[in-house]
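Before anything else, here's the structure in question.
Note that one protein chain is taken out, while the other chains of the complex remain in position.
The block that comes next holds subunit A.
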Amino acid sequence: MAESYANDPEWANITPIELDDGSESGAMPLATIAYPTEYLEATSYLRAVMAANEMSERALKLTKDVISMNPAHYTVWIYRAKILLALDKDILEELNWLNGVSLKYLKNYQIWHHRQVLISSKTHFPTMPPKEPDFLMEMFAQDSKNYHVWTYRHWLVRHFKLWDSPRELEDVEALIKADVRNNSAWNHRYMLRFGPRDDVPDAGMVNAGNADISPEEKGRLPVVDEDSVDAELKYAQEQILRAPENRSSWWYARGVLRAAGRGLGEWEEFVGRFVDGNVVKSSHAVEWLADVYGEGEKGKAVEMLTMLKEKYDPIRKNYWDYRIQQLGEVA
């Protein structure tokens, strides 16, 4: 950070633009802001160079100075990206610097968009920078459910077509191994295995945005690799056994069966292991059985839903009542 921009010869030809906070018109009792002087000065020079759209080394340094004081200043990031590309700077060096900023400000999301803008440059990055997954794993070590980082990682997969990259699945498995309740990792796994590929528009599941497909058909793959489906179902079962009350793995299994166009019934035997008379090891298993029985044995389905309502999930009593009503008149 410069000692003072006003005393720096490099900045002598710039007339800083003071913040017009409206206070001169007397309009602003709600928002007059007591800024630290360094920040006020730096941003006054920033306004001046931005107004002139100056693409220079000194402007680049200035953006870094402002970011170091306030990384949530959304305007400065846009300007910085423009300068980096205009001056043809070393983007890898920028990424290295960004890594540190990202680790320091875990909740900031301007940083992630900035990263995406830079890596989108096909001239600089015809393929993914090889250290990207390492850095993302470093971020996940801080917060393995960081929504910005996962959204960025999803973008990377689509941008560089990484659905079958071994590293993607390896990282997801490591994260699920470390915390089987990491719903973000489960979502990423689903996108890798069953999400739309590059021949169709992106969506949460195949055909989600397709108006010509009925809701029941959404998520169903046109071509199913049964071996892959079986492997994923086996994986889900292993994870369910680790933590039977974990919603994420149960939802994943439902998503896999949906993608394959297969019913919940094929898991009846496995799921039954968690519900033995009055000994219930997983409320999700009870719900699963209710869904299976709902197809034919409605009386048994009501029994399951009643267990959920009365014993395992009473906080959602009205929801379970609705489900019971939906089954209609049953003995």
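Heads up, the rule we're going with is that a residue touches a chain if its C-beta (ideal position, glycine included) is under 8 Å from a C-beta of that chain, and two chains touch if they have at least 3 such contacts; residues count from 1.
In the analysis below, contacts and distances are computed from a predicted model.
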Chain not displayed: protein name in its UniProt record ("Geranylgeranyl transferase type-2 subunit beta", "NEDD8-activating enzyme E1 regulatory subunit", "ER membrane protein complex subunit 4" or "Eukaryotic translation initiation factor 3 subunit H"): "Geranylgeranyl transferase type-2 subunit beta"
Of A:55, A:101, A:117 or A:327, the residue in touch with the unshown chain: A:117
Among A:145, A:159 or A:300, residue touching the chain not depicted: A:145
Contact partner of the left-out chain, one of A:14, A:205, A:233 or A:307: A:205
Interface with the unshown chain - residue positions in subunit A: 19-22, 25, 27-36, 39, 43, 47, 70, 72-75, 77-78, 81, 113, 117, 145, 147, 150-151, 154-155, 158, 181-184, 187-188, 190-191, 194-196, 201-205, 208-209, 211, 215, 218-219, 246-248, 251, 254-255, 258-259, 315-319, 322, 326
